[in-house]
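One structure below.
In this view, the complex is presented without one of its protein chains, the others remaining in place.
Note that the chains take the letters A and B in the order they are written out, and that residue 1 is the start of every chain.
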Amino acid sequence: MRVTTRVVAVAALAAAGLMVSSCSGGTPAASGSAITVRGCTPENPLIGTSTNEVCGGNVLDAITAKLVHYNADTAAPELDIAKSIETTDATNFTVTLNQGYKFADGTEVKAKNFVDAWNWGAYGPNGQLNSYFFEPIAGYADLQCGMTAAGESDCENQPPKAETMSGLKVVDDYTFTITTSSPTSNLEVRLGYTAFMPQPDAFFADTSEGKKAFGDAPIGAGPYKLTSKTDTEMVLEKFADYSGKNTGSVDKITFRIYNDTNAAYNDVVANNLDVTDVIPSDQLVDDAWKTDLADRNGVRDTGIIQVLTFSPKDDNFKNTKMRDAISMGFDRALITKQIFAGARTPATGWVSPVVDGYKADACGENCTFDAAKAKQLYTEAGGYKGTMPVYVNGDGGHKLWADAFCNQLQQNLGMKCSVEVTPDFKTLRKGINAREYKGLYRGGWQMDYPSIENFLTPIYATGASSNDGDYSNPKFDALLKQAAAAKTNDEANTLYQQAEEILGQDMPTIPLWYQQSQFGWSTKIKSIKMTPFSTFDFGSVVLN
Amino acid sequence: MTDTYGSNSQPLLPEGAIDGIVRQPPLDEQSAAPARSLGADAWEAMRRSPLFWISAALIVIFVLMAAFPGLFTNKDPYDCPLELARDAPSADAWFGRDLLGCDVYARTIYGARASILVGVLTAFVTAVIGVGIGTTGGYVGGWLDTLLSRTADVFFAIPLLLGGILIMFTFPSDYDTPYMVVIGKVVFALAILGWPNIFRLMRSSVMQVNPLEYVQAARALGGSPWRVVTSHVVPNSMVPVIVVSTIDLGAYIAAEATLSFLGIGLRPPAISWGQAISEASGLGYIRAAPHMLIFPSVFLSLTVLAFIMMGEVVRDAMDPKLR
Partner (left out) sequence: MGKFIVRRILQMIPVLLGATFLIFALVFLLPGDPTVGRCGERPCSPAYVAAFRAEYNLDKPFIVQYALYLGKLVQGDLGTNFYGNSVLHELAIRYPVTLKLALIAIAFEIVVGISAGVLAGIRKGKFVDNLVTVSTLLLISIPVFVLGGLAQMIFGIKLGWFPVTATEGTWYQLLLPGMVLGALSVAYAARLTRTNLVENLRADYVRTAKAKGLSPKRAIGIHALRNSLIPVVTYIGASFGALMGGAIVTERIFNINGIGYFIFRSITQRDGVSVVGAVVVLVFVYLVVNLLVDILYGVLDPRISHD
């Protein structure tokens, strides 16, 4: 997933409206057209398998093409480089490529560019952040280093058994097969994630440590190519030989690096910057931003959900009534109205409404504010012993809603509640990973790929990598397995929805709200669209 | 002369302003010259100054506020109805309500304690460390003095704000950290890099007092070094330290606000002006609900002003040349 620690501010958009602005009447961008976009410093080399945050992801999105492309409006997967992805048993897949796709360096995209890139990304000693995306592929385990007794990876003494995954086979230049270790019905949906991008021969020829040289000048097969990357900006130019359907509209995009989103916002107001994807939360109050950016603002529902996780180390939560009481004891609607100026939608379940398979109300009455019932359950559960800490990171603008949350619990349940602000996201993660915290802690999830599965398996399956609350329910796990092996997407979704219902009974986390993204643009632009991944659809830009 | 810092006529190198945190320049090193019945003279001079009475009154009010907030309000600063968030000033809430619906007036009154504690304690701790080490260096001299001076340089060379950030990141507080420990950490972060300022001032001051007749006489009479230092050297070198510390005190209160803005200052349940100001300082909030920023800001400014004015008055009164 991509990490968003910043305040993604949001304005009210009642329905799950997708279209932000229509292109009616605008002139298509003339040649030589250029726009500037707010950017931030990528934390890693610009390589698909090592970029997992928005700063690098936004750029990679524009310069890469993958087997599958997500529709900018609906997030539905559409074949891109792949001509077809075929399977009969959700385990053996045959991928056929469209011929003639070119990398920005002129070489053609072939089957081996995928297979080699994925093997490289999954290979333990290469230490790629996104290597876990290849986990479903057969033979992934053989590419991982052994563990020391202390549970640390030990690549020096216990190197991996293999360098390539047994589940990947090149058939010919334009065909390869994928075998998964267990049935994975939604594999096609996953293949659009950045980690699955192909890499050109130049990538494998790069001998610099961690492929840093390539990471500074990445080559993808996307509609744009990166022409320069400095500490203050990253410049993308239209790739003339781009062969796909998702052509960009403007000729040049400059991502200008901003340290502070307020500065970017102010620059867009003053027309010094053309697009910003973040509106500071204080400007949402009384819709100030819509005044500043009259007729040049937009709101987009994005695949992000915020939750509070019950610490498995806290005995107060052993009683389900206690968890229900807390979830029922605060007014989501009031907080989203007063703190986020109506810019978030109270959650009714654990899955973002933007994805395929979403079903409302999985949380039911547990996510509906009812002070009297909450108080009653709270009393029956015996009350919380001591002060309940609520951990949030201080660098993401989370303190305010957490304060409001605590105040409400104090008023409605009479419990003691204290917001614990860690200096930054890293510190919070460290505490959570070490299970140091009692009480509640914040979790935000931005989807990697638009599937209900991405909101359940990585977070709530037993032993899953992001299962911060150590939730485990065999019935839930069994349903996930069944769903993964389902023959059709609808069948899978129904099973996933049943699994989500179980979360509604067990309440491993408190769903808070779904996030929307606000964005604004300068008078130079007539319209621009944002995707459900909170990136911009540069094919949609219309200039004035 | 072994070192320029010891020069009698040279003002100590005053230090720069660090983005909201100031290392106050010693305004006048010469005020160290001891006068006969200095205290009485100074009192006479101060009594006649209206600035003295204004700043003294303000300081008394703020100290009362810090000690007994209940005298000024009967509202609960933790009573925050969210539905009233950002409400404008009214008969019910004189200063309006903040982002969470808390009463800004009550929170401003209750915020005085943390803010003033940070200012007073930091000024006090820097003074104690600076005077102790400065007196040692200035009185003993030689290699020990050089060592202490260079050590002070090490701390001085690191910008105050950066050091503060590093320390606050290194020692975070959590919910069962006692109130005074939370305050103590902020004080520690500011004091650890702030003391060299006072050190230099004191050292230079001591070096000026040292050769004077009464100190030499006390030594000749066989007074132990401890006695000579405590009863003659220190009392006669303290004036510039007192003056600069009063002024620094205000600057440290403002510094806490900047730390809060960067997300590493005081933390709830401690209430402080710095937190209130930093939370209300978003431009959108200033437009929609300026009262959230203005009232705590005015209180902070008044306090800082009161202490700085007091420092000035004291300095003027202690320095015969300015009278």
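Annotations
We take it that a contact is a pair of C-beta atoms (placed from the backbone, for glycine too) under 8 Å apart; a residue touches a chain by one contact, two chains touch by 3 or more.
Nothing here was measured: the structure is a model prediction, and the numbers come from that model.
For the chain that does not appear, the touching partners among the shown chains are A, B. Annotation: of A:Gly124, A:Pro183, A:Pro218 or A:Gly357, A:Gly124 touches the absent chain (contact as defined above). Touching the chain that is not shown, out of A:Val37, A:Ala82, A:Met165 or A:Ala264: A:Ala264 (per the contact rule at the top). The residue touching the chain not shown here, chosen from A:Asp61, A:Asp116, A:Asp403 or A:Asp468, is A:Asp468.
Here one chain is not drawn; of B:Val63, B:Val140, B:Leu166 or B:Ile242, the residue touching it is B:Leu166.
Where chain A meets the chain that is not shown, the touching residues are 1-3, 41, 43-45, 52-53, 124-129, 131-132, 144-145, 147, 151-155, 209-210, 212, 215, 231-232, 256-260, 262-264, 266-267, 269-270, 272, 395, 423-430, 433, 443-445, 458-459, 465-466, 468. Seen from chain B, the chain kept out of the figure touches residues 1, 4, 7, 9-11, 13-25, 27-28, 146, 150-151, 153-163, 165-167, 169-170, 172, 250-251, 254, 257-258, 261-262, 274, 277-278, 281-283, 286, 293, 297, 300-301, 303-305, 308-309, 321-322.
In this text, only the chains that are shown with their structure count from here on.
One inter-chain figure worth recording: chain A and chain B are separated by 47 Å, centre to centre, where each centre is the mean of the chain's CA atoms.
Across the interface of their complex, chain A is touched by residues 80-83, 85-86, 99-101, 168-169, 172, 174-176, 263-264, 267-269, 279, 282-285, 287-289 of chain B. Put simply, chain A touches chain B in their complex at residues 262, 266, 280-286, 288-289, 331, 334-335, 338-339, 387, 389, 394-395, 400, 403-404, 407-408, 411, 418-423, 427.
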